[in-house]
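Okay, so here's the structure we're looking at.
The complex appears here minus one protein chain, its other protein chains still in place.
A and B label the chains in the order they appear, each numbered from 1.
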Amino acid sequence: MPEINLSTAFFIGLGSLTIVASLGTILSRSPVTSALFLVLNFFALGGIYLLLEAQFIAVVQVIVYAGAIMVLFLFVIMLLNLEDEQRLTERYDVKKGFAILFAGLLLVEVLYVVGLKTPAIAPRLGTVAAEIGTAKYIGQQLLTEFLFPFEIISVLLLGAIVGAVVLAKKNFGPERATAKTTL
Amino acid sequence: MENTISEFGKVFIFLALGVVLVVGGFITSRLLRPFRPNTEKMTTYECGEEPVGSSWVQFNIRFYVIALIFIIFDVEILFLFPWATIYKQLGTFALVEALIFIGILLVGLAYAWVKGDLEWVRPNPNVPQLPTKKFEKMPARPEASLLSLVESITPASASESSLPKV
Partner (left out) sequence: MNALALLLVMELGDRFALMGVVLGVLLTAVAYTVYAERRIAAFIQNRTGPDRVGFDLIPQLKFLKGAIGLGQPLADVIKLLMKEDVVPENANKFVHALAPLISLFAALTTIAVVPYAKGVAIADVNIGILYILAITSLGVYGITLSGWASNSKYSLLGGLRSSAQMISYELSMGLAVVSVVVLTNALNMGEIVESQTSNPLNWNVCRNLLGFIIFTTAAFAETNRAPFDLPEAEQELVGGYHTEYSSMKFALFFLAEYANMIVACTVIVTLFLGGYQVPFWTDAPWFVQVGAFITKTLFMMFVFIWVRWTLPRFKYNQLMDLGWKFMLPLGLFNLLIVASTIVIFGNSLPLSILNLVLVALCVAGSFAAKPQSKMA
């Protein structure tokens, strides 16, 4: 039996939780349950980031993915009123073919990495890992070395806002909304 | 390295304690409470009326737009956190950086604002119309307000009214 310390035990627990949640996401019939499993998955992934001492990334994972994006997903599921899987079945199998192709490629990649077993991939954290994961260190890097990307991010987000507004405009603009009928 | 994990481990154990407590409550409740369902009890509550259809219906898309804009600003705020933790070390330089960062995003907020995506007005309801194409509509009368209608049926003006005589 290999040595089991606290972090290994946590890793095994979180890893299996991630796998179970991923399977639940794919296999559950109701889209809402599926989305909930995905939330659990993100949560467990956040835990794994914590094991890697990446505190800030872990929290960002939970806040952005589990807390914001999945709320949007739930809204979409509820908005489209998807009740069961039947309505979602594809008529054309092109997408399915691509999905199988990419899944196969991913599997090959994973097998390749597992097969390598070089020490570089073995999970050994350096002593500086704990320092690198903090928000302070990330802030330092963002504002010094990666200053330009940091500013470009705001432009990217600006583009996202414009995109959201344009998407929304298709359905209701101020013109249509003000010319409303009173009921 | 053990430190971070063990601190979160404590949170986890605290949570487990809470869950044990809640599950205990559930079991006690299960043992104590009655279970006598009937049709009326198990229907959805709709103020005493028979429930009409499922409530899993499509709702206003505006909720979706709000969630979309929320994600973007959420990410922005998260980027401000690393900036805030080292703010005092960098001083004026960091202030200028944040001004640019926030300024660009303020343009986005202003854009969404101007385009009316932050307005929360009543939606344009899609009222189902009855199929009344069979007979032609009565021509609209410009004086057909309530007042003129009252006037039109009073005996004094009855002769010049366009209403059919009885």
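Just so we're on the same page, contacts are C-beta pairs under 8 Å (C-beta built on N, C-alpha and C of every residue); 3 or more make two chains touch, one makes a residue touch a chain.
From a predicted model like this one, the values you see are computed outputs, not experimental measurements.
J.: Which residue numbers on chain A touch the omitted chain?
T.: Looking at chain A, the ones touching the missing chain are residues 4, 6, 9, 30, 32-33, 36, 39, 55-56, 59, 62-63, 66-68, 71, 74-75, 78, 134-135.
J.: If you put the missing chain back, which residues of chain B would it touch?
T.: Touching the missing chain: residues 4, 6-11, 13-15, 17-19, 21-22, 25-26, 28-29, 32-37, 41-47, 51, 54-57, 59, 63, 66-67, 70, 73-74, 77-78, 80-81, 84-88, 91-92, 94-95, 98-99, 102, 106, 109, 113, 118-121.
As a convention for this text, only the chains that are shown with their structure count from here on.
J.: How many Å are there between the centre of chain A and the centre of chain B, using C-alpha atoms for each centre?
T.: Each chain reduced to its C-alpha mean, chain A and chain B end up 25 Å apart.
J.: In the complex of these two chains, what residues of chain A are touching chain B?
T.: Answer in residue numbers: 6-7, 10, 47, 50-51, 53, 55-56, 60, 63-64, 67-69, 71-72, 75-76, 78-81, 83, 125, 129-130, 135-136, 138-140, 142-143, 147, 150-151, 153-155, 157-158, 160-162, 164-165, 167-169, 171-174, 176-181, 183.
J.: Quick one: in the complex, what on chain B touches chain A?
T.: Going by the criterion above, the answer is residues 1-6, 8-9, 56-59, 61-65, 67-72, 74-76, 78-79, 81-86, 89-90, 93-94, 97, 100-102, 104-105, 107-109, 111-112, 115-117, 119, 121-125, 127.
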